[in-house]
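What follows is one structure encoded as structure tokens, with my remarks underneath.
A protein chain is absent from this complex, but the other protein chains hold their places.
Moving on to chain A:
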């Protein structure tokens, strides 16, 4: 579910921390407002995401979710937390 609290997310792995080619499973979305947009785009908890590429200056990045490519900024990727 969409989490409302920011606490106790320190040190948790997010999509931002993925290396290119590395995958993870979405645990929860940290930002309620942005979370809605991400949910609609298919970033549902339990879905697998794969880091696909980075823009020339490292930001934004593209990820693969549900078989399509999604681009987002690093601070947006940071709000998608992964299962440990």
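Throughout what follows, contacts are C-beta pairs under 8 Å (C-beta built on N, C-alpha and C of every residue); 3 or more make two chains touch, one makes a residue touch a chain; residues count from 1.
Keep this in mind: contacts and distances are computed from a predicted model.
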Quiz item: Which choice in "ArsA/GET3 Anion-transporting ATPase-like domain-containing protein", "Cytochrome c-type biogenesis protein CcmF", "ABC transporter permease" or "Ferrous iron transport protein B" gives the name that UniProt lists for the one chain left out?
Solution: "Ferrous iron transport protein B"
Exercise. Just name the one of A:18, A:51 or A:72 that touches the chain not displayed here.
Key: A:72
Quiz item: Which chain A residues touch the hidden chain?
Solution: 1-2, 29, 32-42, 44-45, 52-53, 55-60, 62, 66-73, 76
